[in-house]
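Shown here: the complex without one of its protein chains, the others still in place.
After this line comes chain A, so read on.
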Amino acid sequence: VSLHNPEIKLESLKEDIKDFLKTSGWEKKLQNAVYSELNVFPSPCHPSAPPEHMKEPLAYMRKAQGSWEKRILKSLNSMCTELSIPLAQKRPVSEQKELLNKWNEMGTDEPDLSLFRPVYAPKDFLEVLMNLRNPNYENGEQPSFRNHLGLIQVPLKVKDIPELKEDFSELGLNIGQLGIDDSAQVPPEFFENEHVRIGQKVLAEQDSAAAQQYVRQGCPTALRADLWALILNISNQPEDILYYEQLKSNVIQHDLLVDSLIYKDVKLTASNDDYYFVFEDYLYQVLLCFSRDTSVLEHFTYSSATPPKSYIRGKLGMEEYAVFYPPNGVIPFHGFSMYVAPLCFLYHEPSKLYQIFREMYVRFFFRLHSISSHPSGIVSLCLLFETLLQTHLPQLFYHLREIGAQPLRISFKWMVRAFSGYLATDQLLLLWDRILGYNSLEILAVLAAAVFAFRAVNLMEVTSLAAAEAVLADLSTLKVMPLLQIFLFATVT
């Protein structure tokens, strides 16, 4: 089909173009792109609202995020000074050559990382969140039965179970799910075969919106990679591959301090993980490029965070010499590489893996380590978790609190990492299917509460935080979907 058709008339040009767009598949692509934007960007707010309201409407949250960022940057700068390593420097040519040769096996490198420490760990971040207060809200110092008994003491609105049941209606008891209705005892004719067939149809139609609806019931393993790419609108065009190669050459040419932080993080986390150690080298290839990707800066328009600024040596405070550091504005923390690791099971081509990760980060993961009032932000998730637990398992909550084992202290790290490294990979992927399907991270809080509910009997017996941690140390045998279904739809409230 082409518009190079001598029969095309000026009068019918508009209709001809519309038809052309439809038949060539471009209409669908445009729809997908628009749908993608709708998913990512917040709805337009009041025309007089200043741009920082799109980042974060509540002033006290913005302030808290700003202080946190100052702390992180200070920590990074002091590490820099202590170790006398510049934040960034150009690599000598010989080193560039060496790195290029080693690009596919950076895991075999053993740089001395003993002096580097992660800039922060999730528990440091939790301390900050615990101290968040809304200055307009009279809290009263003594926690009472009227107040919230958990660690988060800000009055954000979170959903209750009836609302969650409505939002997550596709997870209901009478609706087929992958992760439940595809188990060995269930004949595939009941649900699985038909679900696979529909999935193939969705892929054939290349419809993002349909895909997003479809994955709420889980992705068949063979279709997952393509479905996620469709939802995230990643098509791995030549220009995308070229962009990735450009990032790679940036890595080769310049050495960043954060590179060492990334190395250290991978070595401490993914390299020791039963599932992900195999992909160690891919993690470097993705994360080193990610640090240099200035397109990531775009997400700061709707994130409460602001990229840290650094100054060219000797030009402190002079705005013309300010650069974002790292170039993508994201300082990695302990466990950051675990956001990438599960994706390696789906994508083995580096540039596609990279793009999928980047999109997952700017849609979801950034909310897990920045302070905001967004319903999918970590603060809301923590509050949602604590509220669900306090409302539906009050005895357990009270008991744990009494023995000094505030539940959030244990579940925080699960949520910050979106459960990566805690669940078995096949279960994690089923969970992330639903994150994509519902375009929300709330399911992380619901799962965390469901895990506590599942192990409630054992938890009631413990008498210390350490013992509670031990009961919840190993989540690798858990089946995510039954837990969620029971908690939302089969628990007597």
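Just so we're on the same page, a contact is a pair of C-beta atoms (placed from the backbone, for glycine too) under 8 Å apart; a residue touches a chain by one contact, two chains touch by 3 or more; residues count from 1.
Going forward, contacts and distances are computed from a predicted model.
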Consult the UniProt record of the chain that does not appear here and report its protein name from "Multifunctional methyltransferase subunit TRM112-like protein", "Proteasome subunit beta", "Dynein light chain roadblock" or "Polyglutamylase complex subunit TTLL1".
"Polyglutamylase complex subunit TTLL1"
Check the options A:Tyr214, A:Tyr244, A:Tyr275 or A:Phe385 and report the residue that touches the missing chain.
A:Tyr275
Who touches the missing chain here, A:Val215, A:Leu232 or A:Leu346?
A:Leu346
Need a quick check: the contact residues on chain A for the chain that isn't drawn.
104-105, 107-108, 110, 182-184, 187-188, 220-222, 224-225, 271-275, 277-282, 344-348, 425-426
